[in-house]
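Removed from the display is one protein chain of the complex; every other protein chain stays in position.
Up next is subunit A:
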Amino acid sequence: MKWITARRRHPLAGYVVVIVALAFLGVGYAFISPTSNHAVADTVAAEQGEVDIANGKQIYTQSCMSCHGEDGKGRTKEETGSAVAWGPSLEGVGAAAVDFYVRTGRMPSADPNVQMPRRPQVYSDQEIADLAAYVESAFGGGPGIPYDVPGDAPQRGEFGSDAEYEAALAEYEKNYAAYVGGGDVETGMRLYLTNCAHCHSWSGAGGALTDGRWAPELDEASPRDIYEAMIVGPGAMPVFNDDTISPEDKQALISFVKNLQDEPNAGGPFSLDRVGQVAEGFIGWTIGISLIVACAIWITAKQRAHD
């Protein structure tokens, strides 16, 4: 206490108190604030498995029909009588669209009036496969789910034993490495910088779009997510079908994105999230010049007059 008493009238004491109080508040808030629910849906690998269209129909009836309509033709706000319950037509969207929207947790959506962010997936892989099969069969076909492109890595919770899980993980990693390593990175770079970077940014960090929309960041997206997004064209994104960008070129493009993301930051441990010049300028001012000015204050400091 003597230590504090001796220094409480120090010119910097006020700032120290404010900083300590802010740190206390911040840390305290982090403790008591509700943490987001990280529960992972119980997913079962459904690849090339059997699908249960009846189950798909039941899921559709429960979770999708209120907005997309019983006939899949979509419903307007006037028809549903609610500002937060309307949806576009699902005619001809195909299984890939269902897989993309539901597996990335964007559907079911709480509010169709705002862009849906990526969220934990609500249905298991098997249920999504059932639902996709139902939508495909009931409302007309579209692009199918590209099962040959690696999706999300298997989770421990999906398997009964460690051995099964490890076998599945090794299989997944082999496929992933083969797919991502198989593309021509130069072609991928040209395609990405010409077609994708002006919204998703050079690093895949995403970016702002018009009308309050944004291009999502690609770091969480699996190769299959990116592939499906290209053939589906969600939101403001154009469709890149196989005539525009062939499957080999899509693989090259995905290889480029994933290779860039895996690339270590050669320039130092602090990559500034690869935001680039804005973050660099911010650090230059807040750390660089501030530190040097603080040193100038330090070396020219003298005893203060007594008052």
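Here, contacts are C-beta pairs under 8 Å (C-beta built on N, C-alpha and C of every residue); 3 or more make two chains touch, one makes a residue touch a chain; residues count from 1.
Following the convention adopted for this analysis, contacts and distances are computed from a predicted model.
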| said: For the chain not present in this complex, what protein name does its UniProt entry give, out of "ABC transporter permease", "Nitrogenase molybdenum-iron protein beta chain", "Cytochrome bc1 complex cytochrome b subunit" or "Phosphate-binding protein PstS"? | reply: "Cytochrome bc1 complex cytochrome b subunit"
| query | For subunit A, which residues touch the unseen chain? | reply | 185-186, 189-190, 193-194, 197-203, 205-212, 214-215, 259-260, 263, 265-272, 274-278, 280-281, 283-285, 287-289, 291-293, 295-297, 299-302, 305-307
